[in-house]
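What you see is the complex with one protein chain gone and the rest in place.
Residue numbering begins at 1 within each chain, and the chains themselves are lettered A and B in the order written.
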Amino acid sequence: MIYRDIIKITTKTDGFHDLTKQVGEIVGKSGAKDGLCNIFLQGTTASLAINENDRMLIEDFKKTLTALIPDDHLYQHSENAPSHLRAAMLNQNLTIPISKGKLMLGKWQSVLLFEFDTQDREREIVVTVQGV
Amino acid sequence: MIYRDIIKITTKTDGFHDLTKQVGEIVGKSGAKDGLCNIFLQGTTASLAINENDRMLIEDFKKTLTALIPDDHLYQHSENAPSHLRAAMLNQNLTIPISKGKLMLGKWQSVLLFEFDTQDREREIVVTVQGV
Partner (left out) sequence: MIYRDIIKITTKTDGFHDLTKQVGEIVGKSGAKDGLCNIFLQGTTASLAINENDRMLIEDFKKTLTALIPDDHLYQHSENAPSHLRAAMLNQNLTIPISKGKLMLGKWQSVLLFEFDTQDREREIVVTVQGV
């Protein structure tokens, strides 16, 4: 069985969203008890990651990626090269197992979206459930 | 339904390839209208990424990864340690949703392959379509 839904959100520069609840609801609607859930972000300047949703840690994520890929550096791609490069350090696609109709996330795991672009964006996150 | 094909390419040191068209053709041949496409690079010194295929940005990718993992550093693994380490910063596997027989890529997304090895390589990229 394949079930699909798309999460649409408006992000702000340097923004952060926790998608765990929305993805879990899609898994619930799919009716799948056992299988896999694929989460795919249709963008090149934002990222998905599975990590702890702690406000302090989220700040550490942003600062660390800015330290590794600084703004005040000469890039060849115009405008938002650091946004692309930071996005590539994390992921645009995740696959999470499903058991008993729920995502098999660990105790501290959340599905996180980081916006790295220099302007507000409309983001679409494609959620595909394959299961039984 | 499972359909599989392997893309074979010869890469050069510091090389770059856009695989979007070839992967899309395999999805077309599979006949799958809805599902997922897994792309798996059988290597440890090259990477896959989903990002924008812009010539300037590709240069930024290479320079940024060389800045983060420099050549003129003492590594313990002989010969090509930086190639392995840069490769691990990006991905060796991607999973992209399929709808209406096509990859659900965003407007700016392409499937990119970066070669980080210090010599030319024959690369095999396994493409697996699971769908209906």
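One rule holds for everything that comes next: contacts are C-beta pairs under 8 Å (C-beta built on N, C-alpha and C of every residue); 3 or more make two chains touch, one makes a residue touch a chain.
Remember, predicted model here, so these are calculated numbers, not experimental data.
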{"item": "Per the touch definition above, residue among A:Asp14, A:Asp60, A:Glu79 or A:Asp120 touching the missing chain", "value": "A:Asp60"}
{"item": "Hidden partner chain, residues of subunit B it touches", "value": "2, 4, 38, 40-44, 68-69, 75-78, 81, 84-85, 87-89, 91-93, 95, 124, 126, 128, 130"}
{"item": "Those residues of subunit A which, in the complete complex, touch the missing chain", "value": "34-36, 49-52, 54, 56-57, 59-61, 64, 68, 89-91, 94-97, 99, 104-109, 130-132"}
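One rule holds for everything that comes next: only the chains that are shown with their structure count from here on.
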{"item": "Chain centre separation (subunit A, subunit B; CA means) in Å", "value": "20"}
